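Missing here is one protein chain; the remaining ones are kept as they sit in the complex.
Right, chain A next:
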Amino acid sequence: MTEDGRRLFLAYNVRSYGVSPRAWLSPQLTGREIFTADYWSRITRLAEKGLFDAVFAGDSSQFLGFNRIDIDGVDRFVAWASVVPHTERIGVIVTASTTYNDPYRLAERLLSLDLLSDGRVSWNLVTTFAEDAAANFGLARHPERGLRYRRAEEFAEVVVGLWDSAGDGPAVAHRGENFTVSGRLPLPRSPQGRPPIIRASSSDEGRRLAGRLAAAVFDSALTVTEAQERYRKVKSDARDAGRDPADLAYLPGLRIVLASTTAEAKARVDELFTQDPITRSEHESWFGGLIGANVADLDPDKPIPATVLEAATAAATADRDHLRASTLRVLADGPQIPLSEHLLRTRYLSGGHGTFVGAPEHLADRMEHWFRSYAADGFVIAPDLVTETLPILVEEVVPLLQRRGIYKHEYAASTLAGHFRAAAGRLSEVSA
């Protein structure tokens, strides 16, 4: 336990087989088990053995199989419900969009799974940014950002109102810009009071919502300085909403390539780029999109021209694309290195999350540094290879974190809301 009573909150990101497009080639896999309850249960049971607070998976409302990473596409309620009978304490974070769902239906689905798991569910509230999804729902155009965020805010109000109506709570009587809902959910109240809400991203549009309603903000931050700045911002949002800042956790994503030695981990990244030409060209294409220029048109042996970076940063700022802007800032503020070197260094940055490539000891160092520097209350860990990485985390990294006094030795609570409170140094459970 730390001096202030905090300890790391850890969630494991089960992004299909991992964020590497070659993850499905693992010798431990046949390639099809992602479509079975057994795969999800096996991972979650092992994460529970490592006292992870939760398992997590993102979600999308369109086919993404082209990218060779997001290949499962399984309905998140089906996937996470299948792990419930095989686990007892670990939470499940269900990602669901406010753009292509109905608030009553989603409130009902989330509360049902929460009840069936005895209070282990959290909602990762996202808006859908992918334009392709619109055509699956009869829309000629994807709704613009402002509309999506206004809808998200109203959506969350309705969902929370419906959760509070369950049992003998007050009926909802909502009439707003997007929704007209009245009545009650025909379900008992959550054992958690309400399932905790996680707000994905610390973007300005979602700040008020997170400050008022969320238990955590799941964010992208590339550097410790950037994360500290966001950490303070998120805590102040809670304070502005009249809440204790400890009740709103800041959880940056962390992409990891973890192996017994740093050399082994680095070799795995090199192998991906040398043996998988699609990955290399996709990366160059992503990098070109980031800097707003075609990589093939630039000299690989010279630094990226300052004018290119300035123009891209201006465009990202105008678009309020903070992920792109902060990634560009890392490039601009870093040493003047050739373009080819930038391409090597950014190979795992395309998701916008901080990246770690190395051995258990160094990963523990990194997590401890961010945690003790108030750059994170915990992490959502996304490995390149889901099945290979988890045993190393459980058997090697977790004991290191425990020895350093920043990770629990046993679960202190039975609900996910309880895990959040325990991580914040407040051990009492929330009563329903």
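Heads up, the rule we're going with is that contacts are C-beta pairs under 8 Å (C-beta built on N, C-alpha and C of every residue); 3 or more make two chains touch, one makes a residue touch a chain; residues count from 1.
Following the convention adopted for this analysis, contacts and distances are computed from a predicted model.
**Q** Quick one: find the hidden chain's UniProt protein name among "ATP-binding protein", "PepSY domain-containing protein", "Luciferase-like monooxygenase" or "ATP synthase subunit b".
**A** Record says "Luciferase-like monooxygenase".
**Q** Touching the hidden chain in the complete assembly: which of A:Y104, A:F129, A:F273 or A:Y411 does that?
**A** Spelled out, the listed residue whose C-beta touches the missing chain is A:Y104.
**Q** Sort through A:D72, A:D164 or A:E226 and give me the one touching the missing partner chain.
**A** Spelled out, the listed residue whose C-beta touches the missing chain is A:D72.
**Q** For chain A, which residues touch the unseen chain?
**A** Answer for chain A: residues 24-25, 30-32, 35-37, 60-66, 68, 70-75, 77-79, 81-82, 84-86, 99-102, 104-105, 108-109, 112-113, 115-116, 135-139, 143, 147, 151, 172-175, 177-184, 186-188, 276 touch the chain left out.
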